[in-house]
Every structure is written in C-alpha cells, then in structure tokens.
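I'd like to ask some things about the structure below.
Here the complex is missing a single protein chain, while all its other protein chains stay put.
After this line comes chain A, so read on.
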Amino acid sequence: MNSSQTQGSAPKRLTAVMNFFWHVPRNILIIVLKLYRRVVSPMYGQVCRFFPSCSAYALEAVTVHGAVKGSWFAMRRIVRCHPWNSGGIDHVPAPVHVNWDDPSTVPLIVQLNHPHVFLAKQQETQSRNSA
C-alpha cells in the first residue's frame, strides 16, 4: 500500500485508484458485516460460543486478509460454531506482515479482538507518558 510514496504524483494517483478498486470487494464486505453487527446481532443477543464472536471474527478476517481469504476463514469459523463444539478462544490466523507496535495504525476490530495485547500497549504508553 505504501509503495506509491516513492514515485511522482501521477503514478501515485494511479496506484491509489488501483488500490481503491482492488479493495472494493473487501470494503463492501466490511460495510455489510458492520451493518450486520449493528442491526442483526442485537436482535439475537450473544449466541456465539467463541471469542471473538463469529461476526467479529469475520470482520477481522476480511479486514486483515481481504475478501476472498477472509470470507474463507469466516465460513470455516461459522461451520465450527455449532452446539457440540465447546467454543472458547479462537483468533483469526495472523497474516505474515503483522505490525501491532503502533495501535493507531491497527484497525479497531483487530484491537477489540485482541484486548489483552492492546490493553498492555495502552498501559505502556500511559506509564511512559507519566514518567
């Protein structure tokens, strides 16, 4: 995504446009999932046997891995989420290029799905600021 910074403004704009179209399917899915979490989820209350919940898992998977791979992960998770599975903690497989050092660059859903990691980060920055 950041490769465009090295070139002039024309190719930069071109990559930005290409990036935009490349991410259209992913962004549509993100919107659909966010709507689902806003509108449909509250209707049922919590039903999911896992942390993060299936919809949170799907949102993270699609955000991090893109439309195709993300949907595949999400589908496999939903199939796993049946009453005879004991549930528990089940995170989205992390992509290879994961960089969680700066929370401001990490999508909110990823932060929410890994609360312990980012709570620790929060405390670190707090103690650094006070010191």
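The rule is simple: contacts are C-beta pairs under 8 Å (C-beta built on N, C-alpha and C of every residue); 3 or more make two chains touch, one makes a residue touch a chain; residues count from 1.
Criterion: contacts and distances are computed from a predicted model.
Q: Per UniProt, what's the omitted chain called: "Pyruvate dehydrogenase E1 component subunit alpha", "Membrane protein insertase YidC", "beta-galactosidase" or "SPASM domain peptide maturase of grasp-with-spasm system"?
A: Its record in UniProt gives the absent chain the protein name "Membrane protein insertase YidC".
Q: Which parts of chain A are in contact with the chain that was left out?
A: Counting over the whole complex, chain A touches the hidden chain at residues 39, 42-54, 78-79, 81-89, 100, 111-120, 122.
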